[in-house]
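Complex shown without one protein chain; remaining protein chains in place.
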Amino acid sequence: MMDLLVLLLLACGGFFFLAGTVGLLRFPDVLTRIHTLTKADNLGLGFTVLALALLADSWIVRAKLVLIWLLVIGATATTGHLIARAGLEARDGLEGRDETGLEARDGARLGAGDH
Amino acid sequence: MAFDVALCVLVAGLALRLLTTRDLFEAVILFVSFGLALALVWVRIGAVDVALAEVALGAGVTGALLVNARRRLEQKAPEWLEAAHYRPAAAVLPALCGAFAGVAGLVALTAPRAVQPLAPRILERVPDAAATNPVTAVLLDFRAYDTLLEIGVLVAGITAVWALERGRPAVPPAATAEDEPVLAELVRWIVPLTVMTAIYLTWLGAYEPGGAFQAGALLAGAGVLMLASGFLRPYAPHSPVLRTVVAAGLFVFAAAALATVFAEGALLRYPAAGGYVWVLAIEAVLTVSIAAILAEFFVDVPSAPQQASGEQR
Amino acid sequence: MSMALHGFALFLLLNVTAGLVRIARGPTAPDRMLAAQLFGTTGVAILLVLAEALDVRALRDVALVFALLAAVLAVAFVKRGRVSDHARRNRA
Partner (left out) sequence: MSDDVVFPLLGVFLFGVGFAAFVGRRHLLWKIIAVNVMASGVSVLLLTLPRRAGEGVDPVPQAMVLTGIVVMVAATALALALAVRLAGLSPGDGRHRHTRE
């Protein structure tokens, strides 16, 4: 019974990892591809961690597994955010932002990007 | 088994691609991935200590160093980012190297099996050593003088880099926390956890995979994170604080070596009773020093002429 | 169960290998960065699965180190450019 549950969870994890890879390869641009990192793969890792937590023999191991999962979620959410902005800037050929933190996209197109 | 073959194909493919591509950024990213894949190789071989260090260095310092170097080239000499071709006449060289590697492979595979394997003799003596993790025992007890010299190499390396960057101008104002609130929050969570993990790994090194080099590499990763996100203002190279931290590992290790010569009559032979304490103390200082040296390699040198040309634009 | 775990680890490895094609294809630097990050997440999963399958506790520490440093490369990639932009902006 337990084994069946573990296998089921692993299969779910595998599905999401596969979905993440397919998305990374098939989605059209950076901004859509970021979904694979922050959503699909984190969910895949979550199912994997859940399956392994069922197999684990102590609560310390389970706590470590969950900690690792949370760390990865935090790291990917942040890097996803940073990469998304780098992607936007790459797309718009922009290097800086104005002081309000908003992107001066139209200004850049008019060649006023250098202040 | 299938996993090992797939892993080797992955590592070999990564190496081939990263050495033949023409895009420098692609090569940098592939090199980081190569390091992480290599860590899986160490895991499969059973060298967990090496895997720990490889992961910490590959994910933390190495990639950041290369990204940094590439950016500085972009600023100083943009033409370096182009025209990265093979020398046309050199097509014969890879063939020669291939032949050489083939011969080396043949020799490696047909060489007689180790005549006198060291492992059993080491493992036999580990119970008497100052640490029960065989790798730590080798590093800090049986062959501690090797490790002492390796720390010396690290200190020499950072000294040379400082010499190259002599007279580096004041560091420009780094981006601050309010500039990047999401990242700031992550750094506030990750860095304390990393420091805790580094302490845990240093302590664990006496019994299980872990130790000064792994913990130092991990701590350096946290240092790079703080430097890159503007949490840590880089010290000037002549800062006494920085110099003390960088030299502390070598200094304490050398002092311990001298002390054991006088106390026990042999270089780095620890007293029978307190060997464990000696090793732990040395490792703690080494961890901090190694971390400081590795993170200091990352510190950027702002390129002054480039900023001037940016203004002219 | 060990069999299933080994199979799962192999599956994840093949998954990563396919995903790495994105590094080679690009086309932009953020795309490549993203693929490397994906390698990190899957790498953590592989390490955790192997820790259970091979019954080596220390592999969880390797995964922990991996997870702790997952953001460093991306931050170095994004941030250092920003600092010089910032400096330039201040001077302008």
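Chains here go by letter, A, B and C, matching the order in which they are written, and residues are numbered from 1 within each.
Following the convention adopted for this analysis, a contact is a pair of C-beta atoms (placed from the backbone, for glycine too) under 8 Å apart; a residue touches a chain by one contact, two chains touch by 3 or more.
Predicted model only: the values in this text are computed from it and were never measured.
Engineer: Going by the touch rule at the top, give the shown chains the omitted chain contacts.
Structural biologist: In the entire complex, chains touched by the missing one are B.
Engineer: Using the touch definition from the top, which of B:Ala77, B:Val241 or B:Val261 touches the missing chain?
Structural biologist: Touches the omitted chain: B:Ala77.
Engineer: Given the full complex, what residues of chain B touch the hidden partner chain?
Structural biologist: 1, 4-5, 8, 11-12, 15-16, 18-20, 24, 27, 31, 34, 38, 41-42, 44-47, 49-50, 53-54, 57, 61-62, 65-66, 68-70, 72-73, 76-77, 79-87, 90-91, 93-94, 97-98, 100-102, 104-105, 108-109, 111, 113-114, 117-120, 122-123, 134-135, 137-139, 143, 146-147, 150, 153-154, 157-158, 160-161, 164-165, 213-214, 216-217, 290, 293-294, 297, 301, 303, 305
By our rule, only the chains that are shown with their structure count from here on.
Engineer: Centroid of chain A to centroid of chain C, CA atoms only: how many Å?
Structural biologist: 10
Engineer: Could you grab the centroid distance between chain A and chain B? Build each centroid from C-alpha atoms only and quote it in angstrom.
Structural biologist: 27
Engineer: Mind checking the centre-to-centre distance between chain B and chain C? Centres are C-alpha means, answer in whole Å.
Structural biologist: It comes to 18 Å between the two C-alpha centres.
Engineer: Can you list the chain A residues in contact with two or more other chains?
Structural biologist: 71, 75, 78, 82, 114
Engineer: Can you tell me which residues of chain C touch two or more of the remaining chains?
Structural biologist: Counting only residues that touch two or more other chains, chain C contributes 16, 29, 33, 35, 40, 57, 64, 68, 70-71, 75, 77, 79, 81, 86, 88, 92.
Engineer: For the complex, give me every residue of chain C touching chain B.
Structural biologist: Its residues touching chain B are 6, 9-10, 13-14, 16-17, 20, 23-24, 26, 29, 32-33, 35-36, 39-40, 43, 46-47, 50, 56-59, 61-62, 64-66, 68-73, 75-77, 79-84, 86-88, 90-92.
Engineer: Going by the contact rule set out above, which residues of chain A touch chain B in the complex?
Structural biologist: Per the stated touch rule, the residues are 71, 74-75, 77-78, 81-82, 114.
Engineer: Where on chain A is chain C touching in the complex?
Structural biologist: Where chain A meets chain C, its residues are 3, 6-7, 10, 13-14, 17-18, 20-21, 24-25, 30, 33-34, 36-37, 41-42, 44-45, 48-49, 52, 55-56, 61, 64-65, 67-68, 71-72, 75-76, 78-80, 82-87, 90-91, 95-96, 114-115.
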